[in-house]
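Of the protein chains in this complex, all but one are displayed in their positions.
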Amino acid sequence: MADLLEVQNLEVTFAGDAEAVRLDRISFSVKQGEFLCIVGESGCGKSITSLAVMGLLPANGGVTDGKILFKGRDLLKFSEKELDTVRGSELTMIFQDALTSLNPVFTIGNQLIESIRAHTRMDKKEAWEKAVSLLEKVGLPQPQALMKKYPFTLSGGMRQRVMIAMALACSPKLLIADEPTTALDVTIQAQIMQLLQKLQKESGMSVILITHDIGLVAQMADRVLVMYAGQIVEEAEVHELFHKPAHPYTQALLQTVPTTNDPPERVLTSIPGTVPEEYQNITGCRFADRCPYAKETCAAPQPLYAAGENHWARCILCAPEEGGEADG
Amino acid sequence: MPPQTHLFSTSKEGRTVEKQKTKSAAGESYSRLMWKRFCQHRVAVVSLAVVALLTAAAVLAPLIAPYSPEAMVGKFSAAPTGQFLLGTDQIGRDVFSRMLYAMRVSLLVGAMATVISTAIGVILGLISGYFGGAVDMVIMRFTDMVMSFPYILLVLVAAAIFKPGMWNIIWILGLVDWPGVARLVRGSTLSLRETNFVKSSIVAGMPRRHILFSEILPNTVAPILVYATSVLALSMLDEAALSFLGMGVQPPDASLGNMLNGAQSLTVLTSKPWLWVPPGVMIIVLVTAINFVGDALRDAVDPTAAGGGHFALKKKKALRKAES
Amino acid sequence: AAAAGCGSGGTSQTSAAASTTAAGGDKNIVNIGVTDTLGSLNPLTIDATEINKYATAMMFLPLVELNSKMEFESALADSITTKDNKTFTINLNKNAAWSDGKPVTAEDVAFTVLRLCSPVIANTSMSLSALEGTGEDGFVAKGASSVSGIKVIDDKTLTFTMKQSMALTTFENSYARYILTVPKHVLSSVTEDKLAKYGWFNSPTVVDGPYIATSVDTNHYISYKANEKYWKGAPKISKMNIKIVAASQVYAGLQSGEIDFVQQTMAAIPQEDYENIEKLGNVTAKYGDPVTTQSLFLNTKTIPDVRVRQAIQYAIDRNLLLKNLLNGKGEVDDGFLTSASPYFDKSLTPTAYNPAKAKELVQQANWDSSKTLSFYVNSGDSTFVNGSSVIKEELAQIGINVEIRTVDLATLMSTAGSQKFDLLAVQYTYAPVDLYPDVHWLLGGAGSWTNYSSKTVNEALAKTQQTSDKAEITKQYLTINQTVQKDVPMINTYAISALGAVSKRLKNAEPTVYGSFTNIQNWEIQ
Amino acid sequence: MADTPILKVENLKKHYPIRGGIVTHTVNRVKAVDGVSFTVERGTTLGLVGESGCGKSTVGRQIVALEKPTAGHIWFEGQEISDLSEKKLRPLRTQLQMVFQDSYSSLNPRKRIGDILAKPMLYHKLITRKEADAEVCRLLEMVGLPQNSRERFPHEFSGGQRQRICIAKALSLRPKFIVCDEPVSALDVSIQAQILNLLRSLQKELGLSCLFIGHGLGAVHYVSDRIAVMYLGQLVEIADADELFHHPAHPYTQALCAAVPNPDPDDRTPVSLLQGEAAEDTADAQRQGGCPFAARCPYAKTECRTLEIKLAPISAGSTHLTACPFVQASADAAGEA
Partner (left out) sequence: MWKYIVKRLLIAVPVLLGITIIDYALMSLAGSPLDMVQGARVSQQALAEKGAALGLNQPVVVQYLTWLGQVLTGNMGTSIKSHEAVAVMIGSHIGPTLLLMGVSLLISILIAVPAGIYSATHQYKKGDYAVVGLSFLGTSIPSFFLALILIYLFSVKFSVLPSGGMTTLGAGGGVLDVVQHMVLPVIVLVVGMTGTNIRYIRSAVLEILQQDYLRTARAKGIGRFKVINKHALRNALIPVITVFGMQIPALFGGAVIVEQVFSWPGLGLMTMSAITARDYPVIMGVSLVSAVVVLLGNLLTDILYAAADPSIQYQ
């Protein structure tokens, strides 16, 4: 499988109350037809990564270094016009909050048709039919009637499915879903995840799913990126990650999740402390001050060390010369 | 109840908290943050400086002014000379001295009218928003009424009831301008009423006055402050308008409005610019500067407004350059 | 600055003409600029304002009118005579006729007076209470068909009989000038209750004056067309407008050609603009006689000590005000008379500015210097608003504190009426030919503006009404003015020579304090 | 005394009016809570789960007397509190506290932590002004925050720390019962664990009783002794925590359990999905009566839409109650067999 998207050394900087490098030279790639999950705590830069790929960073932020190669072409070198030919057709995104992501003053149909016609030469009628079939495809009942409705009349789950329909309008190569179900109930979440999986299987597109939910990762991902404080701290194939987490943060993350099957005596391991807010100033390992295994050498910058086959971790414990092993 | 032991390692907690402390010591308190954001608007900073300077000049007028504002010290309507920096007015008073005192009056009128309208608006808005229901209905309908009154009628009636003069104007403007504040405060109160900290105060059984004045009010201060700047600026203009209608500050006291109004003839306009340019420029400068300050204040107060973009863009460009 | 003023005047003259034609204007239109608003055009609801009188008299002539020489000139009446200062005989002009061809008769005049006395119409400004047959309120009984004081002798002759003696000039000035005869044959069928608001007057079908209103907006303008059948000869200018504008706009209007004629008593041009208007190339400026005075009334009830009042008079440097505020265009007098009046007596020298004397008087009177006197001033009179500041300063010099309160004219009037002032200044025009009503009203004892009353004044005033001898009247007024000079219930701050102006394209038109419009039918455009 | 449950709720209802019409009047009602009954025993925690909008928070708000119930009773320590006046309620207020979901809006951003914590205690005269500082420090220590937090403002803290302050605030009045309305939903997973552990330890150490409202089934399970499941304003099932998740009886509970993604990549069994959206059917279901879940229930029968639904033990004497009559019946049948 060829790399559909390759992100190299991506650095994103924000200016504002405090000038801040919020993404610190991130590199990763997504293969054709792959389902990639990005996990990490709030504020670690997951959304920023996806927005940078889409070229939709907020006005006070910008990419200050790196390359984003989509099908081998650097999106960063694209003009806004050129980007628009890719955005919405080959490269699409679903946002976290479906409630606010649909324009409240246009009908569902209007917004869907707009997506379709932005990248194809369909006339209005064809586009309408295509839109209806898309709504059907995402499992929404009575698509004809739905076309004429306004977003506020729809429930959260329905809106999120409309968003998906919109994203799929032009058969994208890559779909980025940024926490598409965080605001929804588990039952609805399950519906939407199944839908995503089904659509991916059918069309062979690649998906980047950003989430907090370890359970979702386990169920959906082919490969997982773990982010912490603006960096990728671990990257691995999903089974490898769950069975052999290399980074202490990943290990803790997997331990902190309570399940309904827990025995009553189980005590959750909690990671003490919080994610440092001004993490760009930390030169060494950014997890060090919460890490039970932290040592002096953690103060030096850490590269990603190989921790197995296609498995990388940014932890000195994985450094070859140290040879140290996580003893927990 | 003895102090409890914990499941967390205190030493690690302590470390995080140390960091927190240094962060707050670095100047992240709300007001500091606001000030920092405010400072990113250069025009606003300059405006603030101008307002401060002019206010200082107005306050210190008795010390700065070369002549008494009411004394007829020179020839009538004489052009500026070394002795009278901005000339003399129609009855030989020093325009410069009068202007200083006029600023004093105009700023006082603006400030006091703002204080009055804000006080009324805040109280009515708080009550209306917090209690809702019939109280809210009555207050809001009353607000509607005041808003649709012919302004001039109010002014004239007030002029007939009270002695004409500066305080009269202050009261009139104060009593006319409050509906905006009331609506603003009501709006904030409506949403603050639903916040969890107000609810938790209720759950904690705190009395109503505590909730209104100690929980809700402090949180409306910022928007009120922003609004107040525009009321301040508008009041100064309104005073000028009232002067035009002959209901302004009483002579021989000078206000920027009545000085300008005194120049209401084409002859003065064309051949005695020293009579209108100083008060005219001053009123425009003051009002514009106050507006700029208010605008920047809004950006600084409102966390959603992207702070200091101008500055940011420059930095970003610099960063780009450094990279390549 | 002067040169610049000239230059701009010169350029605008040519372009003004261009703009008039550009606006598609009929060249045969004349615009009269005024700065006061109009009440109505109904002669039966006539009020005391100049604009109201002149605007209405364009359509309905008065019996007589003052001319520019302050003499009474015939309008409808050829003559008014009296033998006993009680009964006045009026002879109407033989040719006087309505625009529909019917003659103007004594019946018309009697009808007009009857309606003016109607309690239903209830005109309070034009009180005819001195007329025999009316009550104290000046009204006849409801539904009365005649006033006993009016006798129609024949078609063109009638008599007015008064309750008390009245000078001929008083009769002429207060009554004959203000009774604007209306056509009985048109209006007798209109019931009294409808007459006050009768819309007909805004575009009447029958008039006896030179012009007929075509559209009226009492706050903005009146448009007239010529009465082609005017019995004194058809007016040469076919359309005439009265434009109500802000005082500050008169100069602009004159300069741009939007205003052709400004009469002194109907428009108050800001003092500052006088000089520039004089310099305008396209108009002729003309100063009027000093008839309007800036009168400063003292409330003798709240300032009972005559020495204090005298001190105030001494303390005000009136010549300084005249020179600086009015550019010397006016005069300083004591009492009610100005040089414009036929009864003016030069022998009364105005009180001279004497602050030392004033200070002395204040001390003698043991004036409580912590007291503050209220000083009411018309906010619309920007010149005197400045003047009041000067006076405040001057009074402060002698230890009298004054607080200025500028109020609109209406408030000023009601303050004056209720005597809730210590000092009050207002522009007051004493009819130069007949001061009796005003002086009587102002110095009429308790309840009058000044609360002042003096036997000498009262006696002298009464005497003015019993004679028609000019020398005698002059003598009586001298007595009054001397008393006023001594007792100081009012101070004549200055008398204003107001500026009028007329466009150079107008022929035969001249702005004068009185009589500007008596020959309006002869006005012509060059 | 020891056997009176600390909290007893019976047939609790809350109907919100929908106002409209020419002369404003109530045109319709949202039955946010429609006949809920449960008890919480002293020193135990009841978990309350259910989908968004089903009325969980409304129940919580009524228990702490933020809202008056439309109908029904709430007994706190045997005393009926649902109809008390604000005045009579005030002394009881301290005993019933609440922790809200959104920790950020739970703390007045313009006040220092010290003030936030001390003011209510001072008002209720639980402490004197002199003792205030010490007491605040004690509370902060109890929730694991350093003492210097007193002088700082809420925005200087992270979400987890703020939630701790909220908990300290609730504890400051020495309550006997705390309602926790989704206290961890807004927090990161790693922080969630901190707070859950804190809550659990406080429960144990202080003997607190709790109503724990939550979305995350795992979290609810972690802190609760018993768990109630709510659907469209009604309880559909209530049982001991393990029992509920291991043997969900009601079809809705089953669907809920199945929908939770299993954090094990090796076990990717597709779950059977519920159809439809609860929100859409709310009005219908409430109008028609019968089982609120009938519209989405895979086992629904026609009678489900008309039946009178009541919580009943799954089998005689069982503490596991469910509202589905068919489950009850089948369990009975199984039991008998």
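Note that the chains are named A, B, C and D in the order they appear, and that numbering of residues resets to 1 at the start of each chain.
Methods note: contacts are C-beta pairs under 8 Å (C-beta built on N, C-alpha and C of every residue); 3 or more make two chains touch, one makes a residue touch a chain.
What you see is a predicted model, and the numbers here were worked out from it, not measured in a lab.
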{"item": "Touch with the omitted chain, as defined above, among A:L5, A:A52 or A:L83", "value": "A:L83"}
{"item": "Residue in contact with the excluded chain [from C:T81, C:T124, C:S188 or C:T372]", "value": "C:T124"}
{"item": "Residue of C:K94, C:K197 or C:K301 in touch with the missing chain, whole complex considered", "value": "C:K197"}
{"item": "For chain B, the residues touching the chain missing from this view", "value": "43, 141-142, 144-145, 147-154, 156-157, 160-161, 233, 237, 240-241, 244-245, 257, 260-261, 264, 266, 269-270, 276, 280, 283-284, 286-288, 291-292, 295, 298, 304-306, 308-310, 313"}
{"item": "Interface with the unshown chain - residue positions in chain C", "value": "8, 12, 15-16, 18-19, 23-26, 29, 31, 37-40, 42, 45, 47-48, 119, 122, 124-127, 129, 135-139, 174, 196-197, 199, 214, 217-221, 223, 225, 239, 241, 243-246, 248-249, 251-253, 255-258, 408-411, 413-414, 416-418, 437-438, 440-442"}
{"item": "Chain A, residues in touch with the chain not shown (by the definition above)", "value": "54, 56, 59, 80-81, 83-89, 92-93, 95, 97, 100-106, 114-115, 118-119, 150, 152, 163, 166"}
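Criterion: only the chains that are shown with their structure count from here on.
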{"item": "Interchain contact steps from chain C to chain D (minimum; 1 if touching)", "value": "2"}
{"item": "Centroid spacing, where centroids are CA-atom means, of chain A and chain B in whole angstrom", "value": "46"}
{"item": "Length of the line joining the C-alpha centres of chain B and chain D, rounded to whole Å", "value": "46"}
{"item": "Overlap residues in chain B, where contacts from two or more other chains coincide", "value": "7-8, 13, 23"}
{"item": "Numbers and ranges of chain A residues touching at least 2 other chains", "value": "267, 270, 272, 274, 277"}
{"item": "Chain A-facing residues of chain D, complex", "value": "51-52, 158-161, 188-194, 196-197, 215-219, 221-222, 241-242, 245-246, 255-266, 268, 270-271, 273-274, 277-280"}
{"item": "List of chain B residues in touch with chain D within their complex", "value": "1, 3-4, 6-8, 10, 13-14, 17, 20-21, 23-24, 28-30, 195-197, 199-207, 210, 214-215, 218-219, 221"}
{"item": "Footprint of chain D on chain A - complex, ascending", "value": "41-42, 155-158, 184-191, 193-194, 212-219, 221, 238-239, 242, 252-254, 256-262, 264, 266-272, 274-275, 277"}
